[in-house]
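Showing just some of the chains, left in place.
Here the chain labels run A and B in written order, and each chain numbers its own residues starting at 1.
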């Protein structure tokens, strides 16, 4: 029976890595024998295991090896192989597809870590650099890693249980004390600020519809957000709120079916189109408040990504979705935490780009939306089923006591 | 072709009554002719219509007449008929089944209104009184109204558009400004207080799980609640919170999967069982805070209805569900508003008992639960999809400014 031996090292018990590897082997139909096992006797000691994997066929064995590789199981020998990309945006057949976990490749006996890992990409060697590139950025002739020999994945370590984020397990629940949870998220944001890592906010238009825009504005003005990802709708409704005030019109639009809210946001978009863009509208004194105004005056980067639902759109919207993705990618570097609020589309898109170590909080009033994000591979996300209005109000209130 | 003429009177255009009657006739396969129509020319004038309904068969005609009767269409002539109940808790075959709309019966030429109308009940003449009784309360020989001749239903009138409740239409939405909505609900509660009508709170255990119990306690202490409907779980978890404090234990139980919360609530129940009841535990100084403590010290009526999920239960729980229903029925008189928070079971049960004119607000974090209540016939309910924690916190904050 064909076999191969792999090794595992790290906090493989408490991070469940060993369990997952053994489980994977059995599910797919293989067998294992643990040939060596050094248990880390305290929380600071690493454990090591050597596992002999066997399977009925060579093909099945290769499949198992491929799967356990993604949980960090390492074949002792071997270096990466590459093949040239056959055309721009086209990869060689057997290309290695990345996960969002920390990944290294062995080249000439040396492990080289990949700097900005992202799931569902290729690994490309270009000018002595090892890059993680989405398919469309690969150029003809680029050397692309194929197969999985020589690629090492480091599974997520269990969080330190004293960490403010540690009690948030990757599950979804509605019946929990959100006051405590939001306080812990505020603490995590503060920690990011202190560590110098960046804070991303991803938001949907329900933030404006529910009247929570002013809390997001306060977060930005308070210096708690480094970059904002949103779509045309959030920006347009935010600007509508600024231009058409909190007067009678707004109360109607929230509480009253007769209101002609659709016109207001169209007129807001039209006004900004006339001005040439959001920045121009701020500079000319036309736009004097709101989330987008705060971004401009505080010089916060933002990416407004287009979608097929868009009216207008605003001139600042990147209507090409691949160009918008690439603009988002540039902003993902150095993130410590990502807050995703009330948007399935932008949350999933952003989740796809984040390395697994970025603390990710996904807030939605609908459990289904949160489940979808987790299902899409952003397993590190913590899902909080609640109103964006409540979340943001509490968050602002918690952060007010903490200097940015 | 058989026909019958019915009349409609009231705000039949703006309360949609006329539309519903015409629609009903056509759907079931009948035809109509509007033979008279006096339109109320301003909002203060009533409209009157006379409609000739015809159908292919006498049977279909009777079915249509029965259906439009429930929208307020009245046959000109006729008095009620009755038959004696054949046994205790058993009605004669053709008994009239009530709606939750204001209803009168014609006896000896006089319209007699039914005092406490409830859906799905029978109308019984007992000792000169006209009673609306659930099936199990009917005694052998009671005179029960059969057929629908001589029964008049007054459809719900449209609310005055300047009323604080009027902008809440009976629909369900998650993307609305809840701050405004909760402020309007607070205003409605205040109005009830001023009018001297009673305020009912129906709550589920998620109120405690999410840490919102203290807001409900504040509502009771502030004099804003006249009666509380709940189950064993709300009371048990509230008492657990009081007995086991807001210390380490509680923080673990909310944020931490390792906690043994199931034991705490069992121990709380066991303690109260040992004491003989909640009142005894308060009197003896054992229970010194929380929702149930507030009910006892403020002499607020409560009904704790049993369910098959119950641990224990607490001695104060009425474990027989029919007895619990009857205890709830007694408390429904004179209600102006019913707040139903985070409980599908108790909300539906209570909704079944409420006359349609009681302002009903149903709050749940899950849109489905709210939809279920509306589907079950409590059409007057206003559904608010949000956290009970957020709802109660905002409500307390709104009511604080208003003297009870």
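Convention: a contact is a pair of C-beta atoms (placed from the backbone, for glycine too) under 8 Å apart; a residue touches a chain by one contact, two chains touch by 3 or more.
Just so it is clear, the structure is predicted and the values come from calculations on it, not from any experiment.
Colleague: Tell me how many copies the full complex contains, given that 2 of them appear here.
Modeller: If we count every copy in the full complex rather than just the 2 shown, we get 4.
FYI, only the chains that are shown with their structure count from here on.
Colleague: Approximately how many whole Å separate the CA-defined centres of subunit A and subunit B?
Modeller: Computed value for the inter-centroid distance: 45 Å.
Colleague: Across the complex, what residues on subunit B touch subunit A?
Modeller: It comes out as residues 167-169, 174-181, 184, 206, 209-211, 251, 254-257, 365-367, 385-387, 389-390.
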